[in-house]
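Of the protein chains in this complex, all but one are displayed in their positions.
Chain nomenclature is as follows: A and B, assigned in order of appearance, with residue numbering initiated at 1 for each chain independently.
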Amino acid sequence: MSFFLFNLLNGMQLSMLLFLMAIGFTITFGLMNILNLAHGAFYMVGAYMGYMVGSLTGSFWLALLLAPLIPMVLGFLLQYLVLQPLVDRGRDIHLDMALLTFGLLFFVVGVAELVSIEILHITFASIRKPALLAGYVNIGLPYPSFRLFIIGLGIAVGLLVWLLLERTIIGAVVRGGVDDQETVRTMGIDVHLVFAGVFAFGCWLAGISGVVAGAELSIDSSMAASILVPTLIVVVLGGLGSVKGCFIGAIVVGMTQTLTQAYAPAIAAYSIYILLTLILVVRPQGIFGRAPGAA
Amino acid sequence: MSSSMTDQPMPETASKPPPGITGTGLSAGAGFWAILLPVVAVLATVPLLSGGYATVLLIEVMIFGILATGLNFLLGHMGYVSFCQGAFLGCGAYFTAVATLFWGWPVWAAMAAAVAAAGLVALLIGMFVMRTRSIQFLLITLAFGEMFHTAAIKVRATGGDDGMRGIPRLDLSALGLEARDDSVFFVVVLVVFAAAMIALKLLTVSRFGRIVAGIRESETRMRSLGYETWGYRVAAFAVAGLFGGLAGALWAQYARFVNPELMTWQISGEALLMVIIGGTRNFFGPFLGALFFVLAKAWLATVTDAYLIVFGLLFVLVVAFLEGGISGLLGRFLRLGRRQAGRIGGEA
Partner (left out) sequence: MSGLVVRGLSKSFGAIKVIESFDLTLRPGERHAVIGPNGAGKTTLFNMLSGWLAPDSGTIEIDGQEIRGRGPTAICHAGVARSFQRNTLFGRLTVHESLWLALNASRKRGALTGDLAAELGRIAAMMELDTRLGRETDTLSYGQKRQLEVALALACQPRILLLDEPAAGTSPAERATLVRLLGGLPGDLSLVLVEHDMDVVFGVCEAITVLNYGRVVISADPGTVRNDPDVRMAYLGREYA
């Protein structure tokens, strides 16, 4: 029984970690139709920055607060100065932007390898957890408090994003701006700033997930790429561009991964691909995705 | 592209297709041979004239040329961005290794079977993956590519992380030749390369190729014309897999060693890089991209370890500013005045 509870909690923790990683990606795609394959890069920058802030100040909380600001600013600049002008010049938002951000990913992974090995001389690093959360909580069995923190954080972020997009004018403005820039502009709103802001928000979330992962997992130059596949399986499963889907998808993937590891380790490595194939057969657009269009 | 061009009545009657259209795919345009023959001729002189290093580099160029041109059938010709070409390279390589090392097959048989196996795998995966399009397709191929990578690492029988060594090369003893000599192997690869280019070109200009081009231009229209497009898309995916597998079978013999590194997303990404930097609209664009990639990487290695940085940047710049890639650029210089045509069979 307690073995099951342990795995259930582990599953939830992994799910929330995946959710934090995937939600930024989902927001930029869902609202702006930009597939940011370099998302992992912002995640990794958040982790490295978190490590630096954490080492310098000794405080995890400061790292969590300050580090994600870097990817946020970088994201803002990227969208405003690079991506937006290209889209305005008529480039195909979907495939061209996806390829472009993929090139960026290559670039950032290269830089990270260079920096971490040549300059920082670190191969593995980790952000120190805060004293408050470094211990265990007794819930019938000792469970790492930090993992409970991750679960809580994931749920909180999910609520925050949902509120922002569904309950405020921001979501409507962005969606309107994607459909018809001119009209939104005539309402006195600088659409480009809004887009850059949304992109920055997505990168900020990536940065947060980087700091959290940096404390729970380890930091190395392959981080950016290693979250790529789990993130996109979450996103494909849940339905591209859906926040609800991202949340549910993360839970499905996280739980499947954890429970197969615990109870059926032989197929654990392939479990997420089996999931992917299943969803392709049953519902290719994902759980909350829009049905494949007609004409 | 300018509608101010005056309309010239075509000299031919409607029943005879205007120049540039091939009929049943039994002939490729003059432009194709004008490029292929000189390329093959130049390549053929390499093992005779220069040292081992150039020979080895160009073997890589030709292998990646096959990989990239096969990928472009899917990317440039049909408009689908696939991130799992590396997986097919790996499938072909691993199958060749297993067939020769474990089952003792002669290399030529192992190669043929490897190509077929890669094509079959692509066909099976394609049936699922082609239920999606565009962005979803991109993401799913990325995922499936990783699946192969994971499998290669996990499966102990094929050496796991360490891979397999000592893969033999084609047995040419009947000709009195030894393929372990890189110069001899070069010629083998050259022959296969030329054959693969011809095969892919024929596919591109065939009826099947035309239909695939139609899907690229407007799948909606193709469906309302009565085409069951899913089947064609799966077939195109299988073609990419087939030629990826061929590249893999050659690679296994070239490196005489296979390991899971062949199936990473980086390799798939590099294949995409070659295609895009070389140019998707020209049949020989991907080959140019492969040439550029291999040579630039070799040169960069003398300067720095971080070739990813340079290529990543280059990728971004090409996607942003150079839509036709290198071949598009060359084409513009060579055709100063004449409008670039976007024929079904590609430029060449």
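Keep in mind that, in the parts below, a contact is a pair of C-beta atoms (placed from the backbone, for glycine too) under 8 Å apart; a residue touches a chain by one contact, two chains touch by 3 or more.
Just so it is clear, the structure is predicted and the values come from calculations on it, not from any experiment.
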### Message
Just to verify: which one of B:Val155, B:Val191 or B:Leu225 makes contact with the chain not shown?
### Response
B:Leu225
### Task
For the chain that's not shown, point to the residue among B:Leu75, B:Ala213 or B:Ala252 touching it.
B:Ala213
### Task
List the residues of subunit B that touch the chain left out of this view.
1-3, 5, 7, 9-10, 13-21, 207, 210-211, 213-214, 217-218, 220-228, 341-344
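The rule is simple: only the chains that are shown with their structure count from here on.
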#### Entry: Centre-to-centre distance between subunit B and subunit A (centres being mean Cα positions), rounded to whole Å
33
### Message
Going by the contact rule set out above, which residues of subunit A touch subunit B in the complex?
### Response
29, 35, 82, 86, 91, 94-96, 98-100, 102-111, 113-114, 225, 228-229, 232-233, 235-236, 240, 269-270, 273, 276-277, 280-281, 284-285, 292, 295
### Query
Which part of subunit B faces subunit A closely enough to touch in the complex?
81, 128-129, 131-136, 138-140, 142-144, 146-147, 150-151, 154, 220, 265-266, 269, 272-273, 276, 305-316, 319-320
